[in-house]
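The complex is shown incomplete by one protein chain, all other protein chains being positioned as in the whole.
Which chain is which? They are A and B, in the order written, and residues in each are numbered from 1.
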Amino acid sequence: MGYPHKPHPKETVVLSQYFGDADARTYKGWVKRGGYEALSQALKMEPNAVTDIVKESGLRGRGGAGFPTGLKWTFMPKEKKKAHYLCVNADESEPGTFKDREIMRWTPHALLEGTAIAAHAIRAEVAYIYIRGEFTEPWTIMSRALEDANAAGVFGGIKVYLHRGAGAYICGEETALMNSIEGKRGNPRIKPPFPAAAGLFGLPTTINNVETLAAVPHIIKRGAAWYKGLCLSNPKSTGTKLFSVCGHVQRPGNYELTLGFPLKNLLYDMCGGAPQGRTIKACIPGGSSVPILTREESEATLLDYEGVVAAGSMLGSGGVIVFDDSADMVYQIMRLARFYAHESCAQCTQCREGTAWTTKIMERILAGQGKTKDLDLLLDLSENMTGKTICVLSDSCAAPIVSGIKKFRGEFEAYLAGKKQPVMVG
Amino acid sequence: MSTVHDTTEYQPVFVGKVMEELQTVLPRYPNKQAALLPALWIAQREHGWISDHIMAEVAEVLGLTPAYVKGVVTFYTMYHQHPVGKNFVQVCTTSPCNICGAEDVLKALLSQTGAGDAGATSADGKWTIVEVECLGACGFPTPVIVNDDFIDGVTPEKVADIVKKYR
Partner (left out) sequence: MADGLINLTIDGAPVSVPPGTLVIEAAKQAGVLVPHYCYHPGLPVAGVCRMCLVEIEKAPKLAIACATTVTEGMVVKTQTAPAKDARQGVLEFLLINHPLDCPICDQAGECELQDFVFQEGQARTRYAEFAKRFNPVEDFGPDVLYVPNRCILCTRCVRFMDDVAKEPVLNVSERGDRAFIGIHPEARLDHPWAGNVVDLCPVGSLLSKDFLHKARAWELDKTASICTGCSQGCNITLDTRDEVVVRVRPRPNLEVNRYFICDHGRMHYKWMNRGDRIEAPLVRRDGELKATDWDEALARVQGILRGASGKAVALVSAGASSEALALVKRLLSGFSWTGAFQIVMGEEAPLAGVPNLALRAERAPNAKGAENLGYTREYTQALETAKSAAVVLVLDDSECAVQTNGALIYLGTVLGEDAACRSAEVILPIANVAEEEGTFTNRDGRDQRYYQAKPAPGMAQPAAWVLSELINAMGLAVAAR
């Protein structure tokens, strides 16, 4: 649903069916709409059987990594020797992404139901839903929904708690999220050990994204074959995804599409293309941490995991950021670099120093003091920042830099040649 | 790196009902350290900001050291390390909102509230406005949070009403 717009006929409405329907947020309203049937079904099944269904469906992590969800669940110990944990990643902070907040605002019980099914499948008795601190409205709505669900006793023995973040993008990284729940600085952990072996409080843990879990009740109820059948291109990418389209489009919003859907159709047919009189210049298809695509590249991209890789980027979180010809790519890339510099946790040398240095060079270019060798310097720093750190925040800072210089070099050179009015950045 | 110290005599926060509230939170976790973020939220709600005294009190209540608590507080941007205005306003200016006029919204808020610079508190003590990173509402530019109210779709034209409402 291009919420706040009505669903476009070409959307595949599954997760977003009740977006905008205030009654669906209530426990009774959700039950009326068939809610919690999947959970009671799942609780009667063996945990492994639940996992098998999810595995068969082809559901992949919708937070950004795209890792097969059922497979991830199989990493948990089959024999229950210690406590198991489920963490729900509701830290949604990837620029361009705003889907999880809608799931929590409009269908909080869908998330709770998916959480409980997942907890059952991985034999977890406790689940923490980590909601970023800024999401005040989702927090209130989820709190109320949790109260009602607990009162109705739907969870069996599973305990679900909400845990509030406090302003750190990096806590969306699964190991940093665990550290944050443990009352520590949100530093990502070195792996191994992997969460399924030693995660939250050192115990076997699975971390799943909100959108991933919201799909689970549907898969249990309607079957793996149904979900697998929702596929327009590569059979390894099944199901629907909420694409958060924002920036220079006429109708921004969340659009639920079957994977494999053409990005061109999304941009023009559904979002109306660029505002009147302007043309799309660039598009980041999966949140700011993935390479930027040109208009031509975007128009040839199929929106599934493999398709976007083939186009030279990644599906990521599905946050589609659109830039039209009025956008200053150099300024926006600077702003993204600054985002990463603010959010770096400070552990790894390359990220801590590199994100800040990258930002400074970009600011200097904008101020009209850049030199041609600055572009080579930026590319070299980006290479030093890629593939060498505990987590990929460092690589994420490099992505817009490398793709930006490669595909929009002219805009950089205009600043270097003094052809553009310098921009003084604070 | 200087810290702002309370000049008034310190009143503990975790007493009475507030302590009771914390006691309902503790059982959710297998150890007290994990209750640190929730405890800090409670403390900030009660005290307005997290001072060195608050850090020491929270440390004592949870069996941690003040230095440890400080390390955690300074990591997370939503815990205020100094007093803020009656209205704490967060404006997103990351790229998706940036290309939709976020900086103009910020400028409008700064001038119409008298706050002046981002991060500073207005002379009448009513406003502190800060630039923040992506608030997860990119399709509804520009999102602005005033205290606990998350407002979608703010434009420079809408700023006057917001200022009027919260002043």
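Definition applied: a contact is a pair of C-beta atoms (placed from the backbone, for glycine too) under 8 Å apart; a residue touches a chain by one contact, two chains touch by 3 or more.
Small disclaimer: the values here were computed from a predicted structure and weren't measured.
Colleague: Touching the absent chain in the whole complex: find that residue among A:T115, A:N209 or A:Q347.
Modeller: A:Q347
Colleague: For the chain not shown, which residue from A:K55, A:R185, A:R335 or A:K407 touches it across the whole complex?
Modeller: The single option touching the absent chain is A:R185.
Colleague: Could you tell me which of B:P30, B:P66, B:G116 or B:G153 touches the chain that is not displayed?
Modeller: Touching the chain that is not displayed is residue B:P66.
Colleague: If the hidden chain were put back, which residues of subunit A would touch it?
Modeller: Residues of subunit A in contact with the hidden chain: 168, 185, 190, 341-350, 352-357, 360, 364, 369, 377, 383-385, 387-390.
Colleague: If you put the missing chain back, which residues of subunit B would it touch?
Modeller: Considering the whole complex, subunit B reaches the absent chain at 1, 3, 5, 52, 55-56, 64-72, 74-75, 77.
What we mean here is this: only the chains that are shown with their structure count from here on.
Colleague: Per the centroid of Cα atoms for each chain, what is the distance between subunit A and subunit B, given in Å?
Modeller: 25
Colleague: Along subunit B, where are the residues that touch subunit A in the complex?
Modeller: Within the complex, subunit B contacts subunit A at residues 28-31, 33-38, 40-41, 62, 64, 71-72, 75-79, 90, 93-96, 98-100, 132-141, 145, 148-150.
Colleague: Residues of subunit A touching subunit B in their complex?
Modeller: Spelled out, the residues of subunit A in touch with subunit B are 83, 92-98, 100-101, 132-137, 159, 161, 163-169, 180-186, 201, 244-248, 252-254, 288, 319, 321, 323, 327, 331-332, 335-336, 339, 342-343, 345.
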